[in-house]
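Report on the structure given below.
Only one protein chain is missing from this complex, and each of the others stays in its spot.
And then chain A:
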């Protein structure tokens, strides 16, 4: 069993040090049966993308689009909690800058993000782990940390109810604040919170996250996801989101198309980026895109490969980044200088937003350093090819030629990796010696 010690980020004011927790007995205004009676939150039901006949792109945006309704809701509620002092620190008081260089990595000096307390042990060799109600989870957050309910509506129109009761019978999803924000507006999307889903991707939940990105209608509002083993702190299904009004380095990296699925989803690999990643875009509908990514992630989960997801460009672009940093760390293979920074390469770091704890690290932040750190998280070239093969098989892509037009294909998949016979075996990778069947999939 591989473990590492980490100081977990406190995302809720009710998160305690110890793993064991007093689950009952409140007055904390949580989401448990003890407190939920009479609880109300605004409900935002976004428009059903199919019904509103909106494909992926609003084709004729007339101007810099005005702040959308969802964005106002998120910002307005966040500012309310901000002024009420619910956050552990004022993130806007943390110095931040763009590191000079080709990619524009973003560095922030934030000494307060991590509690100075004893680190907890995290098991990093299993991407799929069952939900453990005794540990901290989002049913234990105080209701004041919840901003609103969010659901994929049935209608072609947005529906908003300023004060909707929370109905434990009717599985609801919520948006909550992250009390240790990376940036202003940092929230958590928790699908079907009372269902206590473990941290793993399923089709419905990813689609909800993609809906949120589309509704926010702001390319600078991205959603991110960390699998277990890729620096998720809490094993209760959640996505994160915040605003940063500039492109992430990940979004700037050049890409090379690898394959197009039958539903028109284009899959490319990133070129010249420290972490080898895939970009999914296109598709005849947003659901097609989301489902294809879900298929890929389920495959990764079943093969015990930790990964992160970035949903960008209002849900039009979804990056999937398999990684192996935690495993390397557990095996003592990460360079000491990188370890000393105590920066864990989770989704935001891999995307290019580095939160640094030490002033020296911040002052000396360079594109080179950032690159070196992130490169430690990347799969090797060879391993990445193997993983891609697994993914393409899982999404039913193996026979897909690159371009249905049949024109001159300049971008032959250079490694020929996709159709390589020897990559057909499914294996769990170096972490476990098991096969996929050892990982129980609970959908």
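Just so we're on the same page, contacts are C-beta pairs under 8 Å (C-beta built on N, C-alpha and C of every residue); 3 or more make two chains touch, one makes a residue touch a chain; residues count from 1.
Here is the rule we use: contacts and distances are computed from a predicted model.
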Completion exercise
Taking the list "DOG1 domain-containing protein", "Integrator complex subunit 9", "Protein TWIN LOV 1 isoform X1" or "Proteasome subunit beta", the UniProt entry for the undisplayed chain gives the protein name "Protein TWIN LOV 1 isoform X1"
Problem - Which of A:8, A:142, A:185 or A:229 contacts the chain that the document leaves out - result: A:185
Problem - Option touching the unshown chain, where A:119, A:133, A:162 or A:364 are the choices - result: A:162
Exercise for the section: Kindly state which of the options A:243, A:325 or A:348 is in contact with the chain not pictured. Expected result: A:243
Exercise for the section: Can you list, in ascending order, the chain A residues touching the missing chain? Expected result: 55-57, 59-69, 71-80, 82-83, 90, 92-98, 100, 106, 157-162, 183-185, 219-220, 243-247, 251-252, 255, 257, 281, 313, 316-317, 403, 405, 407-410
